[in-house]
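Here the complex is missing one protein chain, while the rest keep their positions.
Entry: chain A
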Amino acid sequence: MSEVKKIATRESYGHALVELGKEHEEVVVLDADLAEATKTGIFKKEFPERHIDCGIAECNMMGIAAGLAATGKVPFASSFAMFAAGRAFEQIRNSIGYPHLNVKIGATHAGISVGEDGATHQCNEDIALMRTIPGMVVINPSDDIEARAAVKAAYEHQGPVYLRFGRLAVPVINDRPDYKFEIGKGVVLKEGTDLTIVATGLCVNESLAAAAKLEEEGVHAQVINIHTIKPIDADLIAEAAKKTGKIVTVEEHSVIGGLGSAVCDVLCEREPVKVLKIGMNDVFGESGPAVKLLEKYGLDAAGIYAKIKAWL
């Protein structure tokens, strides 16, 4: 078997910004002293005059982005998820969300796969925070291909978009000719009849691997990639619940308020079934290599498989 290509979605973000920058003069990229890490540095190299380093001042950066959007630019404001969605939550809510300004927030280093920096920098709350803001689109791509498509789709969408990217290099899983990205449309990656695993971000690949293991044992798990957590693909989720009767959600995020909660919001109104939420169980992360942390917190294929087995 050939080596699987692995790319961090933050890297995809940087490259996608360059592509957008070439086509659209009004694209402006903001960063808060993390251009090297968020990969907006790739854009800076190509378009130094349109890369605005705001210094370590994320709240101000969001306000500047609002002002740029109010005057016709399309700003991509970038920082770690913790400091974008976390620190600048109220600025995003009041200066961007309330006036529904056309600001794109590129949040990298989401979840525990930040790794060694530890809990202060591992944001497991951003999806929950962002999806409560009226009119905010929340996207958590699963790989390089999806991340690039998401950046383009975010540009084409009128209004605020929260894009969630990771630090860890993850396998490319969407490299197929018929791949299409549409905001708000989930993707069935594997058909199944016994249960449906609804996953997002880097957990999609891990869920596919877990499903393959279940398949070996005669458990037919369907796998859905929900790259857009808001607006969520309610029809697809309700259909899956009707078809398979059980739902498992998997996310590198708190089980409170994230994908699992969004899926439950849909199900309890439309198709009440049993749900297992896999994610960070109301705990902070810790320092360590990303892969080890995913293993420790049960967010890798083995952990997902084990939790599903125990639940079934």
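Everything below uses one rule, namely that contacts are C-beta pairs under 8 Å (C-beta built on N, C-alpha and C of every residue); 3 or more make two chains touch, one makes a residue touch a chain; residues count from 1.
Here, contacts and distances are computed from a predicted model.
Visitor: Going by UniProt, what is the name of the one chain that was not included in the view, given "Transketolase, N-terminal subunit", "ABC transporter substrate-binding protein", "Glutamyl-tRNA(Gln) amidotransferase subunit A" or "Peptide/nickel transport system permease protein"?
Guide: "Transketolase, N-terminal subunit"
Visitor: Pick out which of A:37, A:70 or A:212 touches the chain that's been left out of the picture.
Guide: A:70
Visitor: For the chain not shown, which residue from A:18, A:57, A:119 or A:238 touches it across the whole complex?
Guide: Result: among the candidates, A:57 touches the missing chain.
Visitor: What is the set of chain A residues that contact the non-displayed chain in the whole complex?
Guide: 28, 49-50, 52, 54-55, 57, 59-60, 62-73, 75, 90-91, 94-95, 98-100
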